[in-house]
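Scroll down for the structure; my scribbles are underneath it.
Note that one protein chain is taken out, while the other chains of the complex remain in position.
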Amino acid sequence: MKKLINTAESVLEDALAGVAAAHPELAVDLAARVITRAVRPPAPKVALVSGGGSGHEPLHGGFVGPGMLDAACPGEVFTSPVPDQVLAAAEAVDSGAGVVFVVKNYTGDVMNFELAAELAAERGIEVRTVLVNDDVAVEDSTWTAGRRGTGATVAVEKIAGALAERGAPLDAVAALGERVNAASRSFAIALTGATVPAAGRPGFELAEDEIEVGVGIHGEPGRRREKLRPARELVAEVVSTILTDHHLTAGDEVIALVNGLGGTPLLELYIVFGEVAARLAEHGITVARSLVGNYVTSLDMAGFSLTLTKADAQLLELWDAPADTPALKRA
Amino acid sequence: MKKLINTAESVLEDALAGVAAAHPELAVDLAARVITRAVRPPAPKVALVSGGGSGHEPLHGGFVGPGMLDAACPGEVFTSPVPDQVLAAAEAVDSGAGVVFVVKNYTGDVMNFELAAELAAERGIEVRTVLVNDDVAVEDSTWTAGRRGTGATVAVEKIAGALAERGAPLDAVAALGERVNAASRSFAIALTGATVPAAGRPGFELAEDEIEVGVGIHGEPGRRREKLRPARELVAEVVSTILTDHHLTAGDEVIALVNGLGGTPLLELYIVFGEVAARLAEHGITVARSLVGNYVTSLDMAGFSLTLTKADAQLLELWDAPADTPALKRA
Amino acid sequence: MDVDTRLAEDWVRAIAAAVEREHERLTELDSAIGDGDHGSNLRRGFTAVLAVLDGPDAPAPDGGPGALLTRTGTTLISKVGGASGPLYGKAFRAIGAALPPGQPPADAAGFGEALAAGLRAVRDLGRAEPGDKTLVDAWTPALEAYRAAVAAGAGLPEAAAAAAGGAERGARDTEPLQARKGRASYLGPRSVGHRDPGAASTALLFRALADITAG
Partner (left out) sequence: MDVDTRLAEDWVRAIAAAVEREHERLTELDSAIGDGDHGSNLRRGFTAVLAVLDGPDAPAPDGGPGALLTRTGTTLISKVGGASGPLYGKAFRAIGAALPPGQPPADAAGFGEALAAGLRAVRDLGRAEPGDKTLVDAWTPALEAYRAAVAAGAGLPEAAAAAAGGAERGARDTEPLQARKGRASYLGPRSVGHRDPGAASTALLFRALADITAG
């Protein structure tokens, strides 16, 4: 394992010190492990708090700022934050208008945010939770912990964040977050595993011509292993997997996110995006807005995920609304 | 080699199709291989044109837009663009006020842009060339082709771009670009080699505990190979190498860019940035502005580069000026 | 032998030592069907628990075993994260709550009730059924073996030894199961053939109890 770290144990601490040094527009509480905006928005405003394991940067700290999150609480690498942290975040940003937790659907995240919500309620903070579960690689059945939350988190944080910034009430912000999630589907393919610093080697190893199809963002193996094929074929399959699940039809508009998992060059992500746009055009679906880049990563994993969010006028208008965060800016 | 591509031969073509699909704010001439702004700035305005081999994304196409470049001409992977391309870019964006070529100092880039400048002159376009050569890993002597251009390119394009946007004349824009370059120094360390699609395997291979010190952004090997050490030690050495060359002293302000080479997670880049800030603080140097992320990459290479630009009021003011490009936005 | 504060502390320290010894194996199990952090999660948690026990703010020696175990649970919740943090944290808090202060130290049967409360807390929070390939699959046979031993007249040492055996059997028996809860469930049929990391750590927990109570 080769990594630019000091020790495997201090990864989160050292990275937070870097975030603090790099972003005067953020306030980083190194002890509580909470990232907030340096300048608090005018109260009252519904606050958005998100968090999850580290290793997915810029998610979530990179999305703290006007128009998106009020606070992020990063856990250890690939490990959900602890309830104390989430509570500290909620207490730091609640203006009395309540707090929306944006939680990706993983057992650990769900439980830790649930405990934090209980503690917050005890302290008189009103909390709503938006559970993000967009990954169609996982069947949503009694046989699984439900669909994982991945790329849709960006859309939820952007769109619900924009609504909150305009002063909408707690239930409206949470309901919109849920609507964005319900309108979103994702699917990922990995070319390599991810190496957690503390583990020291990749979560899974692939041969020189193998890919992991339907992989998760924590180095969880996918549902099957296959031979690498040209981008065109891989994308065609990913698009049709999502469309099958999503019931998108000709004439629909989408927000499309081609997301790098951390180790894939932007050059390749653009190739993937070109194929996505071409395949969607064949189905009569219009890409109304798009993002191409590393937004929800999985450490050094090579590969990509595609997220399609079915768009309508309200979602697009809020997607276009101003945002000023380290990783997503809109004038 | 595992890459998300269709064929090694069509990488650039396919990626440009993706750029065109992803960015309605850009105009992509797929035949000429030139990226320009979709909306032309009001004429007359000095135009900035840059380009170089592909594989360094978001450089340069990601910096086309208000406040930065007018056009980018991407060559094949790690290969400078050809003169026809550069000429096409210059012709597309010259408003009569002249064109500044921002050229990274590599023999191929220098020659191709030089030929293009001759052709442009023949067509009555006034051209100035700003040569970027910030890489202190290379000695600037008769024993080398001179220092390479790396991370400083971003600062040159941002700052000179801002000045051009305000209507400054050709010589002033070029002079400022040169001043930014002269104020900048960079140094890079790689943890892995980069794999050019057409070559099919890494330009160099490192053992599980080796790093390449003073590496270039084209997979050119560095000046020496060493054992990996903690980020703190690597950064201390990189900072002191740059400071030795740069004559920065206590009280100076810098713009600091911690740049990922493509395969390194943002989490690690923040760790590196934290160390950079701490080391500079020890020297009494203030980080006035910073960027942390993938800006001048080398395909899938793991590693980072540090660029320090000595700042003054003018440079900071222009650094902060509005920009609206895919990879760098400022309100 | 009754469950006094000393025994509770010995147990927690023995678990911490076992986790320190075995964390790489736990992480390896988690790499196969999860995200490769179970060992480091528990290690971080029990390192924090030891720091509490050795720190200026340690639970008072006369505070009773319940307070110590509750504090252990609270510490795990606030340090571990992931799925296992809340689950083990809530479990220890429930065990602690079942050993209230001011009562005489629990005997083997009483401690069995406390362990049952721990399992109930896990199931309430995680909603896993036996057979879902989680730590429930180690804890359930551990508790059954413990109770059977107590019913047959065993004291704490024998009951704990039986529980350790039951937990280890249970952990082993997760191998052929297809996971239905937690991260391993995403793998579908590919989760079959691997031991559940949480069940493996539960086995460490009961083995530690057997070790410290054994002659």
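The first chain written gets the first letter, and so on, giving A, B and C; residue counts start at 1 in each chain.
One rule holds for everything that comes next: a contact is a pair of C-beta atoms (placed from the backbone, for glycine too) under 8 Å apart; a residue touches a chain by one contact, two chains touch by 3 or more.
Since this is a predicted model, take the numbers as computed values, not measurements.
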For the full complex, can you list every visible chain touched by the one that's not shown? B
Per the whole complex, from B:Asn6, B:Thr36 or B:Thr79 the residue touching the absent chain is B:Thr79
Residue touching the undisplayed chain, where the options are B:Ala97, B:Leu115 or B:Ala172: B:Leu115
Taking the full complex into account, find the residue in B:Leu4, B:Ala120 or B:Ala137 that is in contact with the omitted chain. B:Ala137
Applying the definition given at the start, please give the residues of subunit B touching the unseen chain. 53, 75-84, 106-108, 111-112, 114-115, 137-139, 142-145, 148, 196, 198-199, 203-204, 216, 218-221, 223-224
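In this text, only the chains that are shown with their structure count from here on.
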On a C-alpha centroid basis, what's the spacing between subunit A and subunit C, in Å? 32
Based only on mean CA positions, could you tell me how far subunit B sits from subunit C in angstrom? 54
Once you find the CA centre of subunit A and the CA centre of subunit B, what distance in Å lies between them? 28
Show the residues in subunit A shared as contacts by 2 or more other chains, in ascending order. 77
For subunit C, residues contacting two or more additional chains: none
